[in-house]
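Please read through the structure below; I'll follow up with questions.
In this view, the complex is presented without one of its protein chains, the others remaining in place.
Now for chain A:
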Amino acid sequence: MICQECNQRPATLHFTKVVNGEKAESHLCEKCAQEKGEMFMLGSGPGFSINNLLAGLLNIQPAFQESAQDPFQQEKVLQCEQCSLTFQQFIKVGRFGCASCYETFKEQLNPILRRLHSGNSSHSGKIPARIGGTIHLRRNMDELKNNLKDMIAKEEFERAAELRDEIRKLEKQLNADQKGGE
């Protein structure tokens, strides 16, 4: 295949662009692609870093949603109330402005996180001791409740009663903690 831009050199780069559900294919040689500025994702010069790659990755996102969503919704600019970062700005720099951004852009963020962290989107590591106090308790309680179900299913009522008592104790503690925090 010959480059569709210069009609001289062989086309080595094949792009498929999807804009609003419309597919456009282009076949270019390296030189023409560079001139057209479509090489940014592929360039490996000194300026190429994880940030470029990330920005590229994030940029794909709106294309998917635009076609699926109500076109009127696009008019609304998604912006963080805390630091006034817009989603477009985030895509450009690949950095959030503050902790609330994670809440503001929650819906857009989940697929991105999954892509970055090979399918994972929920934390299963360390919980800070002080501010994470009740999270610890709640995780514990969820585990106990699951155990309780298992024991009832297995008809091990003695163990189930013990678990029930433990859960009640934790519930009391949780309530006390929450009142103390208010």
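What we mean here is this: a contact is a pair of C-beta atoms (placed from the backbone, for glycine too) under 8 Å apart; a residue touches a chain by one contact, two chains touch by 3 or more; residues count from 1.
Simple rule for what comes next: contacts and distances are computed from a predicted model.
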| item | value |
| --- | --- |
| Chain excluded from display, named as in UniProt, from "NADH-quinone oxidoreductase subunit K", "ABC transporter ATP-binding protein", "Protein-arginine kinase" or "Osmoprotectant transport system permease protein" | "Protein-arginine kinase" |
| Residue among A:99, A:161 or A:176 touching the omitted chain | A:99 |
| Per the touch definition above, residue among A:109, A:141 or A:163 touching the missing chain | A:109 |
| Among A:8, A:121, A:146 or A:175, the residue in touch with the chain that has been omitted | A:121 |
| Absent-chain contact - pick from A:3, A:32 or A:85 | A:85 |
| Chain A, residues in touch with the chain not shown (by the definition above) | 46, 48-50, 54, 82-83, 85, 93-99, 102-103, 109, 112-113, 116-132, 135 |
